[in-house]
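This is the structure I want to talk about, given as structure tokens.
Only a single protein chain was left out; the remaining protein chains are all shown in position.
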């Protein structure tokens, strides 16, 4: 199982801040595809995924207990 | 009569912070020449003269009651 | 006790961060504060709401601090970003940088705010009289050439 976080506009799109799913051994690309089918529009080309608080690449593989976060374009400052 | 101020290293060179002298109608260049003969070394090429709190040119003419100041290279900040 | 790179939910006291970076060898300190502005492109903001992925944001702020100390040796930095509801004039972010010489303190400070806007997971929602919107992708807005 992994934990998945949604922030800002994506939290409003998904209607949830956090959920868990079975993605151990799968890739970030798989996760994105799953999210897009569950929450159409989330994969809008501007969203990044972080694994365990580091930006991840599409081919990165998720491990048991990992934390994934969908990061929309940031606007701090 | 005009008032003449000396600051920082020039005050230490002249041994005085302030004096008065008869320069009404004369130029800044005249004042500098007088100061150099009274305090050798004061006209070292780096000193500026201010009249009434504005930097002055050598040809500027002093008026009665003016304030002249010998300004060594500044080092504020 | 403050952390040198932190996300906070209380008003920011800039002095804490300026004091943190000061050392006997530092001749220059720059403190940048980003404030909630009332007007942006002709639209009046009532207030802002900031949200962060806090642990990742603090990690990324610390990374920016490390980048700065590598790029400008002898500097020291501290950064804090506030989250929650902020009113007009409130400080959203503070960046303090000290260095022996002033140029580095300016350059490193400006570098920090640019990097924050690129990669620190913090989001701003603008609330206007007639609506609200999460702001994103700000770094794509033209801001003049980098020096």
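Letters A, B and C mark the chains in the order given here, with residues in each chain numbered from 1 onward.
Here is the rule we go by: a contact is a pair of C-beta atoms (placed from the backbone, for glycine too) under 8 Å apart; a residue touches a chain by one contact, two chains touch by 3 or more.
Computed from a predicted model, the values in this text were never measured in an experiment.
Although it is not drawn, the missing chain touches B, C when the whole complex is taken into account. Within the complete assembly, C:105 is the residue of C:52, C:68, C:86 or C:105 that touches the hidden chain.
Listed by residue number, the positions of subunit C touching the unshown chain are 14-15, 18, 22, 24-39, 88-89, 100-103, 105-106, 109-110, 113, 143-144, 147. For subunit B, the list of residues touching the undisplayed chain reads 5, 7-9, 12, 46, 50, 53-55, 69, 71-77.
Keep in mind that, in the parts below, only the chains that are shown with their structure count from here on.
Subunit A and subunit C have CA centres that are 25 Å apart. The distance from the centre of subunit B to the centre of subunit C, with each centre set as the mean of the Cα atoms, comes to 48 Å.
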